[in-house]
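Heads up, one of the protein chains got dropped from this complex, but the rest are sitting where they should.
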């Protein structure tokens, strides 16, 4: 960290700041410029805890040099992490496809979706049972009943499963039925819930919040990892901007940025950002071309019959054609994806 | 709701959409324009549940006409709501001042803060015990220990109290110690938690999320109200924008907008948005001038010693001078605030 | 357009609004719902000119149904436009590569860049002569001197050329040297300049402004087209959001959105959005995978020696390797691009 002193800061003020730093066990390196004096702070910034240096006399501002996260960063672990979920490896050479309906609605629907997505090349089945909806009057999910159906579909097809958890209670319930937890965008800074899944032993797909910077997102991963669970898969799903032609603005630049700052795998959810099936295809292709480790896509055996987010769910035929494209794009970017069962 | 049909939509397609609407118990009103046919949907849109009209053949888009919230809206209750908390009336003629430290740190600190803010004119004491922090390595609050100290300060001064809750567990614990719950910006769309405080009988200060539109914010209030708890106080605290000179951009336009769309009281938290004590004064004055029903301000007996958000907490003298200004501005906008004990 | 009346609007108010519409030559279609009465306006909204209907008694709000642009829209021209510039066809089957340095710096630099990008497969050479820079103390371009060098490089290689224009004067000067004008992001709503290039007979690359919605961007195109110049090529180059890890957030969703709303070709500039060469490659591949008609990329024979935006310019080797990838991705999305001279 760098401390920038005010233009007219006195020697006494400089001394006082230095003393505080040294008392905290940190090294101090003073550099006098033509217009400002700056102090380089040497050592682990966390030793400062929450000492409010910015309030000390003569201090103009603090400039962080290092990232605020540790376990999630490339400095901590330079080589990429591969998360192995019962043999499915996320973050390795293979592009992993996660697909299924927005919400589990009934037995036939989830079974139909599972068979369809497996046929084209998915390894993991998604399906919401606890749905966070903007309005309290919208369909909120089948809860445990839905998880049972999801598990049946998993047993029938051999697909792994992922579902969103939204509270302590749902973590407990879902733990018995699914292989991977998902933290949704609206809970991406629900630190209580992050700690909760951090204490579990299941891998976690951590969606980026709609207004979460990449730095904050990696700090959210840090919450999970600091509890001992290192199996975190980041998921870009669009950020909130002024543009309203799409529901959110899919930030594909985040993929190479994450790759340079973190060792964690990063996948992309084009369905929620696009909000319309016709945009999901080009954005899926683009995500893999940008270097994503996988995709999570909404597929419904009959989109027109869906109880939530109908407009953005693909039908099985469209999903199948997408998988064919992904196989070819994966190869161009030095990855692989096997179309078909 | 209006359904806009595509340029070449056929009579059959028009008929099919009409039938779906009529079967749902809704009225249909067709209007053929020079370039588009549109369908006016008459009746309660919620009868449609989640029928995906936008996927029907010939449909271009849906245009909502009414708000998606009900209980929180002016149409439901035209006159302003006044929330009475043990005699302190929020949303009435009086400007209500809520003040206190970011976090409860120890007995002397919260007692000192309570006495100071009471002296200048606060009615409610704030103090965090469960702190959601971006980094897992920052100070996270004293939890129940902190709430005990808050209660002692309340008993010693007669101030009412408010604290942030972040989980089911914290709601249960806090319920025994404080008068008002606060939902923080990061949990403003944690629907599980909203329902939880909705089932309680305590008033709730609902902060706006950093990327929550006013419509979504009112829907969050709807979650609380739909559980039977109508004592919701909205709190503007800054939204996330591209500007980084302040931590968030305080959206004071939200105050008159809320006043025109909702009957709920709205207060303003200038401390978190500004991120710096020197900006808190002008923004507090501006908030009351814009029509806010109250302010929630961070005051610490010794900002330099604070364990969190030190830079934005006012010292008692500055707070005192602010209260004098507020007394005068309140009068100009036809409200009242009594400076002093 | 739909006019939504207030809850208690009277028959007289409804009548008055209808009369105004009818007097303007528009049709009126009234639809009485359970909570609101709405008026469908039939005919060309432009007949209303600027009649402030929203100020009439009883009117709650206006809801536009049609887009505000005309010539730029799919309704006006359903099939995609192909812009032919001396035989190079933009918007057709072929992906068109535009490459070259941020700014023309000297004869050797632009000549080196031209030869390098031609070798790998560019058809058009870019090079700035009038540079809009945030600070007045940064390098501002060589102006006419630079354009002469650009022309020499064009004559030596057979590449077409494009340069940014920033004023009437620069349009006049550039007209003698280049084949295509570029309107930069900061001038994307400089309507005076848009009209100016609209009156010229040269094709125009119209960059999206950093905070311009897709609707406003198409209206900017409309300014150019309404002067008679239909050769407009849209260029997505990143929008301003809260995220600062990249200079701007490249909005690749804009590509399929433009394809559905407009007939104009759309290319992507990944260099300015990314701000760093290492992100340019994945984003370029992603742009073509998302359906872009071409790319405009900054390539400098020696990025380290560049006088502006050094960090984001590719060296010739990296550009060459990118072109190989683009050839393969083009094929997957049903387009073609020929790597090499």
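All chains are identified by letter, namely A, B and C, in their written order; residue positions are counted from 1 within each chain.
Keep this in mind: a residue touches a chain if its C-beta (ideal position, glycine included) is under 8 Å from a C-beta of that chain, and two chains touch if they have at least 3 such contacts.
Quick caveat: nothing in here was measured; it's all calculated off a predicted structure.
Set against the missing chain, the residues B:168, B:215 or B:315 yield one that touches it, B:215. The chain not shown here is touched by just one of B:108, B:243, B:317 or B:341, and that residue is B:243. In the complete complex, the residue from C:22, C:84, C:144 or C:168 that touches the missing chain is C:168. Within the complete assembly, B:274 is the residue of B:150, B:232, B:274 or B:323 that touches the hidden chain. Remark: the residues of subunit B touching the chain excluded from display are 211, 213-215, 239, 241-246, 249-257, 260-261, 273-274, 278-279, 282-283, 285-291, 325, 328-329, 332-333.
In the full complex, subunit A contacts the hidden chain through residues 2, 4, 7, 27, 29, 31-36, 38, 40-44, 63, 65-66, 75, 240-242, 244. One chain is missing from the display, and on subunit C it is touched by residues 46, 49-50, 52, 54-56, 68-69, 132-139, 166-170, 186-187, 189-193, 195, 209-211, 216, 219, 222-223, 226, 240, 303-308, 310-311.
As a convention for this text, only the chains that are shown with their structure count from here on.
Of all chains present, the one whose mean CA position sits nearest the global mean of protein CA atoms is A. Separation between the centroids of subunit A and subunit B, computed from CA atoms only, is 27 Å. Residue positions 240 of subunit B are each in touch with at least two other chains.
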